[in-house]
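Right after this comes chain A.
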Amino acid sequence: MILVWLILIPFLGGLLCWQAERWGEQAPRWIALATMLFVLVISVVLWLGGDFSLPGSYESQWLLEWRVPWIPRFGIEIHLAMDGLSLILVALTGFLGTLAVLCSWHEIAHRVGFFHLNLLFILGGVVGVFLALDLFLFFLFWEMMLVPMYFLIALWGHSGSPGQTRIRAATRFFIYTQASGLLMLVAILALVFVHYSNTGELSFSYDVLRGTDVPEPLAFWLMLGFFIAFAVKLPVVPFHGWLPDAHAQAPTAGSVDLAGILLKTAAYGMIRFALPLFPEQSAAFAPVAMTLGLVGIIYGAVLACGQQDIKRLIAYTSISHMGFVLIALYSGSELAIQGAIILMVAHAFSSAGLFILSGQLYERIHTRDMRTMGGLWSRIPVLPGFTLCFVAASLGMPATANFVGEFMVLFGTFPSAPVVVVIASVGLVLAAIYSLLLMQRVHYGPEYRPGPLKGPDAREYGMMLTLLVLTIAVGLYPQPLLDTTAAVAAPVAELFTDASDLAARAGEVN
Partner candidate 1 sequence: MLTLESLVSLLPLIIVATTAVVVMLGVAWQRHHAGTAMVSAGGLVLALLSVPLAAGALTSPPLMTVDGLAIMGSVLVLLCALVTVALSHHYLTGYIGPREEFYLLLLCAVTGALGLVASDHLATLFISLELLSMPLYGMLAYSFRAERSLEAGIKYLVLSAAATAFLLFGMALIYARTGRMDLAGLAAGLAASPDAWTLAGAVLMVVGLGFKLSIVPFHLWTPDVYQGGPAPATIFLATVSKLAVFLVLLRLVMVAPIFDSEWLRTLFTLLALITMLGGNLLALFQPNLKRLLGYSSIAHFGYLLVAIVVGGQLAVEATGVYLITYLVTTLAAFGVVTQVSSPFGGEDAAGLHHYRGLFWRRPWLAAVMTVSFLSLAGIPLTAGFIGKFYVIALGVADARWWLVGSIVAGSAIGLFYYLRVMVTLYMPEPGMRRRDATEDWGSRVGGLTLMVVAVLILVIGVYPAPVIDWVVDLSAAL
Partner candidate 2 sequence: MNGIPMEHGLILASILFSLGLAGLMLRRSMLFVLMSLEVMLNSAALAFVVGATAWSQPDGQAMFLLVITLAAAEASVGLALMIQLYQRYRSLDLDAASRMRG
């Protein structure tokens, strides 16, 4: 029952914030903060309590499970379950949600209640995505988390840019994700009806559908339906157009959520749904996916260097980082998938940090254009120091979580695809280039405009410090995270091994 509460708390909190606006501007902020802290505390308590040993054959792999019939006609049920991976991601959502509320403490001045309503609805939807196990319920949360994000970007976007671009960016974000989501819905329904024709049982539940053997030509298209929906959200290069615009226009809280969690829902979706449901096709599709990952890394890096707007640069770096995750997921090695999970968490920390810093910069110099920045190191007391740390994290400096993630991915993928790893390592050099470019243009070089600026107050300092400590902690001692997700990564990796044997055997046969 606690799983239902995990989803309901953000929604109730959101409604409370909307109504609390009557009692003054601060009330919604405190309520939102309390809600997200509550979610974080619950997930941490669950984490400490739960044991994540590899699932024995007898008891189910889910730490917690909650199941109730919803639409009997189609066999749809509200089926929530939590295992190591979803627990970590829910905790991450709680943490980043708290950060999002904190970093928009002064930034959002008008219509505060409605802002927090949207913010908490996004987080509720995301927690729903991580916990939903019924394909219909998963799709429902998948589409539902878009609406509040759309309003967040369209209504509270950066005042700097004229109104129209904000709405266009928000609409592009919405339509990209929604249309690809519908493709996934078609794939889900096709899978359900194939299962129905095989076994006469109409059900949307994950465990039941995993076993269906779908006839070959159709199976590839279904896998593609799932892949495209997650590729648009990841984002994978041809479908990445919406991310830089959405980030450039979103408020800081929106960017933190968008980069921190929404991208992770796509990776989670791949690990949970795309790979296990269609193992053979995914194995066959792996080379294409890896090439897309590579293109993502290189293309994201090259474009990141060319950007003038600081948030667009960070957005393109996210595309580059997510390229690594895509490679890992389709490499079929347990080490790489564990690395991908660590990289997801690490990227959430480093990109959230960089976005919060760019938000704080915007509060001080009211611009995001790097051409009008320079030599800020001497003008702002502590912020540049933190920026340097997060820049180091984003270029994969050892002792940061990104390094652990990236190198586990590369170590894991090397045996199965050495050429891919060689090209991906070029991405490491490009990562150094765009990260240091960010540092160079913003903090080093001659001062564009003289005059000292005020340093970070306690709130900002606290946020930055926690993020930094977490990055270093995971960088130096990632074992707790690894143990929790071990139970998830192992079966996914085996999917590929027996899938590739299958493919190999199939290869011999014909």
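The candidates came about this way: all candidates are chains of the complex that A comes from, given by their letters.
Methods note: a contact is a pair of C-beta atoms (placed from the backbone, for glycine too) under 8 Å apart; a residue touches a chain by one contact, two chains touch by 3 or more; residues count from 1.
This structure is a prediction, so every number in the text was calculated from the model and none was measured.
Novice: If you apply the contact cut-off given up top, which option from 1 or 2 ends up touching chain A in the complex?
Specialist: 1
Novice: Quick check: in the complex, which residue numbers of chain A touch candidate 1?
Specialist: On the chain A side, the touching residues are 70-74, 114, 136, 139-141, 143-144, 146-147, 150-151, 154-155, 163, 167, 170-171, 174-175, 178-179, 182-183, 185-186, 189-190, 193.
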